[in-house]
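One structure is given here, and the rest of the page talks about it.
Here the complex is missing a single protein chain, while all its other protein chains stay put.
Read from first to last, the chains carry the letters A and B; within each, the first residue is number 1.
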Amino acid sequence: MKPCGIITLTTDFGLTDPYVAMMKGVILSINPLARFVDITHKIGTGSILQAGLVIQGSFSFFPEGTIHLAVVDPGVGTERRLMALSAGGHFFVGPDNGIFWPIIEENENIVAVELKEKAYFLPHVSSTFHGREILAPVAAHLSLGLGMEKIGPPLHDPVQLEIPRPFEKDGYLWGQVMLVDNFGNLITNITSKHLAKFLESSQPLVEVGNLVINRLSRNYSDLEKGKPLILINSFNLLEIAVNCARASEYVGINPEEIVGTVVKVGKSG
Amino acid sequence: MKPCGIITLTTDFGLTDPYVAMMKGVILSINPLARFVDITHKIGTGSILQAGLVIQGSFSFFPEGTIHLAVVDPGVGTERRLMALSAGGHFFVGPDNGIFWPIIEENENIVAVELKEKAYFLPHVSSTFHGREILAPVAAHLSLGLGMEKIGPPLHDPVQLEIPRPFEKDGYLWGQVMLVDNFGNLITNITSKHLAKFLESSQPLVEVGNLVINRLSRNYSDLEKGKPLILINSFNLLEIAVNCARASEYVGINPEEIVGTVVKVGKSG
Partner (left out) sequence: MKPCGIITLTTDFGLTDPYVAMMKGVILSINPLARFVDITHKIGTGSILQAGLVIQGSFSFFPEGTIHLAVVDPGVGTERRLMALSAGGHFFVGPDNGIFWPIIEENENIVAVELKEKAYFLPHVSSTFHGREILAPVAAHLSLGLGMEKIGPPLHDPVQLEIPRPFEKDGYLWGQVMLVDNFGNLITNITSKHLAKFLESSQPLVEVGNLVINRLSRNYSDLEKGKPLILINSFNLLEIAVNCARASEYVGINPEEIVGTVVKVGKSG
């Protein structure tokens, strides 16, 4: 696989500090033609699961050979490993803390290496910002065509991430809210496949917090304004929304506690 | 008009979710050399008027042939149309919901088409994210030089946007606050032309909320710190500001209700 010169960035660094810019500067100092797309820098502090799901949902929209750099690294400076991965026609560079587990789990023919070859690091490595001193320069060298095998030895046992999966029990399908997006929509872990298999020819009856919704909509304007609705979203996941309003404010749960909330799906009609 | 390879983006997607990055990935997969400038992703949810004014105020600072992609699309998935527009030496791609009306109104020799030709869409079109599946790929194809006429049939009756205009009544000039910027400055819909025509040789006496200001300043430091002032800003619009402070906090109006507030201009002196 040939790198295409595009590097995406996903971090929990926020948008106020110069940390992201420093990484871009390091990369441009090695590959002056590198081009960047920021996926997001507003991952919750240390939230490996959120970052992993965001990268999994986004990477395939980029050209083959894109390098996805992820720095959500609460263990920086400890013995945790750093890794590079090629999978599904893309490269991934980040800590070996489970952040790429959703990619590894879903792809075959993956190659993973541990970042060990110091020739591709910055000369001075601090103990608090390996994103700048190791991950960024390694991504830059990969974008120039450096072979994975040059970076370090194979990594055969990447850290796994525990990803909550929906399950059937007592005649219901149980999932949970994984993410609240900018519009206040509640994105669950229930895929359209899960739902179709569970429902067969029935209609869904979805309960989350104090909302009860009994009909699958096609889009956000399907019901009148202010009505809660469910639909299969553009990630192919069951989503709870409210037309022209924030579902997160209708569900009767403290906004900081919505992620992880149980979503109970029954059959109706 | 030849595309110059630059694509600007204006959305209400915020900066946390990967939605903007997905659109950029789709564009780069079609035109690997496309270059992006984010205008803003913090348009108020569904605020077509705010997005329309922001694009109108910004587009002419870009090179000829820039493509301006706008995704503020509360009606996604309904029967609303999607459109591409060439006007004033620039291209515009977005929903036909009035977002480009300020451009259409002010320019002659516009060409508008409805997005109909599925060959330029992503193969799978969801009912909730046409920005990614239709608007982004169409913008990418335009940036490669695709003729407007290939995208779909002419669109002769674009949706119009109701834009509040200032008016004279009872010897006063009445306008309103259209936008509060990052500095808390209140940007009105009163242009320098409106003001000059109304004032003739008089001085203005401006009232907004509990502020009364009776002199036009040249810049933000014209009066002492903490004093409210009015000036003609870099958009050529009447603006209410406070030197070294946020006018939005001096006006005595709930911050969420400032947009739309009446601005009353009288003559003094």
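Things worth noting here:
To be clear about the criterion, a contact is a pair of C-beta atoms (placed from the backbone, for glycine too) under 8 Å apart; a residue touches a chain by one contact, two chains touch by 3 or more.
Please read all numbers here as calculations on a predicted model, not as lab measurements.
For the options A:Gly77, A:Pro154, A:Gly226 or A:Gly260, the residue in contact with the chain missing from this view is A:Gly77.
Checked against the hidden chain, the listed residues A:Gly14, A:Pro153, A:Gly226 or A:Pro255 yield one contact partner: A:Gly14. Take chain A: the residues that touch the chain left off the picture are 12-19, 21-22, 24-26, 28-29, 32, 35-36, 45-46, 74-78, 126-129, 132-133. Although one chain is hidden here, its contacts on chain B can still be listed: residues 4, 6, 8, 15, 35, 37-42, 54, 57-58, 61-63, 66, 181-183, 218-222, 231, 233-234, 244.
Methods note: only the chains that are shown with their structure count from here on.
Between the Cα centres of chain A and chain B there is a gap of 31 Å.
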